[in-house]
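Let me begin by handing over the structure; questions about it come next.
One protein chain omitted, others in place.
For chain A:
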Amino acid sequence: MKQIVLIVFSLFAIFAILWVRSNVISVEYRLSSLEEKKKEMLNERRLLLAEKASLTSFVRINNADGHFLVFPDRRKIVYISGNPESLVKAVSFNKKN
């Protein structure tokens, strides 16, 4: 009886080790493919950031059809000094409320 238990236990241990090992390998495969994806995504992110920088550049905006950068007339600009936080509350939010 003892021998049978020992054999079953040994077989179970061997299969458990194999199962764990195969799982580690499959995780490594999955990690590898995820890393590839991450690399691709990072490259795409870089490309998109470069594209964004290019599209939002002053040159591009001003060259867009019918769109020109027009700087405001400084005679019509009011400069506000003091605590800007109190300004937002006093002028903007209070009115809305």
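Everything that follows uses one rule, which is that a residue touches a chain if its C-beta (ideal position, glycine included) is under 8 Å from a C-beta of that chain, and two chains touch if they have at least 3 such contacts; residues count from 1.
The criterion applied here is as follows: contacts and distances are computed from a predicted model.
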- Looking only at "Copper chaperone PCu(A)C", "Stage V sporulation protein D", "DNA repair protein RecO" or "Cobyrinic acid ac-diamide synthase", the name UniProt gives the absent chain is "Stage V sporulation protein D"
- Which residue among A:Val8, A:Ile25 or A:Ala64 touches the omitted chain? A:Ile25
- Residues on chain A that touch the omitted chain in the whole complex? 25, 28-29, 31-32, 34-35, 38-39, 42-43, 46-47, 49-50, 53-54, 57-59, 62, 71-72, 74-75, 77-87, 89-90
